[in-house]
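The complex is shown incomplete by one protein chain, all other protein chains being positioned as in the whole.
Coming up: chain A.
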Amino acid sequence: MNLSWKRRRTLLGAALAAALTLSACGSGGGGDDGKAAPAGRPQAGGTLVLQLPSEVTRGLNPLTSSDPTLMGLLSGTVYSKLVDVKTGPDTRSLEIVPDLAESWEISKDGLTYTFKLRDDVRWHDIPPVNGRPFTSDDVVATFEGLKKATMVHQWMIEPVRVIEAPDEHTVVFKLKRPYSPLLDYLAYHFNMILPREGVEGEFDLKTKAIGTGPFMLDRHTPDVEWVLKKNPDYFIPGRPYLDEIRRPIMTDIAAVTAALRSGRVDVGTTSDVNVAKQLESKGFQVSETPGAPVSIYINPKVEPFDDVRVRQAVVRAVDWAGMGENIRGRYNLTSMLRPDITPAALPREEVMRLRPYDPQGAKALLAQAGLPNGFTTKLMVQRVDDEDVREAQWIQDDLAKIGVKMEIEMVDPGTGIERRRNHDFAMAKALRGVHLPDQVWRDFEPQSLENYTQVDDAELNRLLERSRAELDEDKRNEIYRQMQVRMETQIVQAVYPIQKFDYSISRDRVRDLWPSPIYQGRRLADVWLSDS
């Protein structure tokens, strides 16, 4: 089955696009998804001002930091990857497309991945790399560097035994065992390809970024802004359109809103649907970007959640769809996986069947568990946005209807993470920043640091092993579906009831800025500014 993954994904993606649109029908307003830009021929030139929500705090080296802000700044813009995820008007699911690798083949046994690299790529013309050609040796150096790294995402390529470069434009990954998520991980924003000089310390990757991407790092004023400029030698002819991208660091949404209105900022992001609606009515373009899942954890080590019926009662007592519609505006009713990433994500109807909104049934479950009058518990809420608080209140109200008195405890992200990792909560609510299916399941492996509710389910572990060894994508997705069903019905220690959307608001002149499920800066190469 030396069929390219790319083609298979395209077919699947197309087949599922319609179904996914239907399953995403919980929209409470806002514009169309991936609103098409008005007709017009792309034109080159201009400066895009794009809000950066926080400062990069740990340097620029992707081998020592996985700071999301760093990814948002450099991944896909300055640095390219071997493969990438597709963005564009019709993208509905994760589709792997070429970046530095123009094609790839996977051997029948799943143990050998052969990537054919582009032969027209040069590094940015910055010393000490000085615009030399990009070769397979850089790929080998990058992943050797990653294997030696600690405290970042080296686990993503753990099953890779050796990476070889038989010639300048071919790279071969040889695996210890079949590992189906590899290609997804190589497209993930963490896995940027670095020049050998940087990996070997000829210059400091922490302060300097020399890549092969459409933009080059130009200048930085600490805590104020980052500026990227066009790479004139980018390997895709005619791209990028923009001359410059300025990324002012702006945290406050009121300030961003004001700056959008005054035209000082071209693109800003908010999770507040009301802000988005208001600006849309004023002629701004609003694109809805699928975001992180809202995650709810129920700790079975805390009574009465040791009884699975009590956990089931709690998740069935809450009107999750109502919560999404009223608080988030646009949302997806989900099980564990993200519908914008994988067709394995259970569709809305299936979720409603497995986890119905059923207060009567919930009451009956509580009665069976010997708690006909309910009980008292606490929900630890990690607060990032106001929506987090309002959702907690929604849950509180719904649980009160079945006699469960739930107290809300607000914490900041630092406290939230620590207490979740120490299993120090009865119920917890957060937003989990994971994207790929394998990455989601990795949380629930017994030894995982992020296994907040200490899930240790033999069947789930077995299914996860099987999914990693399963090279047929349809069969692998079927396993993922079984895993979701198991989480919803048998385990019930973590539910990701809805997926939130973020709203990217841009001025009218910004064209062809498409949402991406991961930190994906290469899409900025397609952005252009119209005169109007």
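Points worth noting:
Please note the rule applied: contacts are C-beta pairs under 8 Å (C-beta built on N, C-alpha and C of every residue); 3 or more make two chains touch, one makes a residue touch a chain; residues count from 1.
Keep this in mind: contacts and distances are computed from a predicted model.
You can't see one chain of this complex, but its UniProt record names it "Peptide/nickel transport system permease protein", from the set "3-isopropylmalate dehydratase large subunit", "Peptide/nickel transport system permease protein", "MBOAT family protein" or "glycerol-3-phosphate dehydrogenase".
Taking the complete complex into account, A:P248 is the one of A:G145, A:P195 or A:P248 that touches the chain left out. In the complete complex, the residue from A:R419, A:R481 or A:R509 that touches the missing chain is A:R419. Within the complete assembly, A:A258 is the residue of A:A44, A:V162 or A:A258 that touches the hidden chain.
In the full complex, the hidden chain is touched by chain A at residues 49, 54-55, 57-59, 65-68, 150-153, 155-156, 221-225, 246, 248-252, 254-255, 257-259, 261-265, 411-419, 421, 433-434, 439, 442, 447-450.
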